[in-house]
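Chains shown are a subset, placed as in the full complex.
Chain IDs A and B follow the sequence of writing; residue 1 opens each chain.
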């Protein structure tokens, strides 16, 4: 992506810096108090659970942001090791062991609040120098300590538009979120975790699907607007998820710059981006039942100094 | 560990093979139906949540099974990369990215049902040859698809004994589980997820704690007995966790062999081992409140062909 001037569009945007004290490294997930956990639980009806994480390390490949590596999986020990004498059994028992070489943002994951910064300051004003060699501030283990539990709401934008997938680069507006919720008959409430379905990553796995890497890589999604940032801020949205790699338009229709919401939402408000969700089964169930709210439970791994973490979020309904 | 004879103690032990069909790869987690999810939720009172995963990749080190590697964390990009010209900013925004090299059993994790086998057969009779190059059967992604949600019960064996930690190699019996539950005033119910606190791994982090690697490595824990295996089977226990690396006595007092429950419980009954939990904060809260049951939520990552997965289980109470 070329170097862009400006980003004046960030001047005056809503901020959560200082809201939870000058030493806060958790961000908007602070909104998810015990009360919010209970509110999320109240959305559960029959206990049906959907695991929203993607498979990791498929031999045929996984979807990744262009240029990023995928996950490599290696066996440290398997049945073969015993046959060649490289492993010795404990009596009759034998076992297999493995290791991965994995980019922390290489599958369904959350971004740590310190993942993105500008003007050398990350969320809550911490100095970007603290990222050298690993994140000292706003690292993902802080998210892992807290967990991300609350009331989730699926907004199936794809079904709302009557399509299998939004087109490359398609924009989702705040108005469309509201219209989709209304059409679905679900309330968007304070401190909800909105989960948007575009259908985009499902294409990757579909033999007959579109090639998401064809031409310029352009994901559909929300994008910067004063109105949207205000809405997130006023609604005290702690986190949001989508089934795209970056959770927003790759190049913003509004600003002409790449993924500006990572600046306006993650860096300025400390909102957690839960990216690359697998939403097809959840969407099917919501559509059939007419229920779109659920208990959203995500537990990032506590990677010390981590800029993000793979996560397998659960939607319990 | 030296090669041992026998393991006749496994003859005639309870088995869940075939219980969920000849193609089942999930194991005892099949017991955790939607109804069990609701039962787990009913244990929640105020929404207080504990994240039971250990920190991963601490510069000072993490506890690992002797011989196994720890997790290495590397920055792919940080502020320094921009300063040396190796990364170019998107307008004003900059970001950090990272990668890990991680053994899948190198931190708080679950074992896949196919992790251990004997007589060339893993859980549900699948051939151990299917482990070559990765687990084709009984791999951890199956656990990740389902999730592990149910009613968890903390059995704080350490507090019950009035100690900070059980001694190296100390044995926990089924009777002690019952006594501990009784003393704590909590019922052990059908399909519960028992979580045992020994205090063992807390020592690793305590400067004044015992050196868990001193001498022969001998963890405290449950161990093989016909009575214990019968209890797990009859009580339909889907999973259990502890704050030790292997969830059982390193060398069994009963059989004289290493970690026999991995054969009798994991391989024969398909019970999930959730190892290396961080239980000190949860135990504190349970002790203060007198409440020991909670909603146990664990979402393993869907590593294709994986023998296990790091996981950050949540205890919601």
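Please note the rule applied: a contact is a pair of C-beta atoms (placed from the backbone, for glycine too) under 8 Å apart; a residue touches a chain by one contact, two chains touch by 3 or more.
Small disclaimer: the values here were computed from a predicted structure and weren't measured.
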Please state: how many copies of the shared sequence does the complete assembly contain, given 2 in place? 4
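Following the convention adopted for this analysis, only the chains that are shown with their structure count from here on.
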Report the inter-chain centroid distance for subunit A and subunit B in whole angstrom, where each centroid is the mean of the CA atoms. 26
The subunit A residues in contact with subunit B across the complex are 1, 3-7, 10, 33-38, 41, 44, 46-49, 51, 53-59, 68-69, 73, 75-76, 78-80, 88-107, 114-120, 128-129, 131-135, 141, 144-147, 149, 257-260, 262-263, 267, 297-308, 310-314, 316
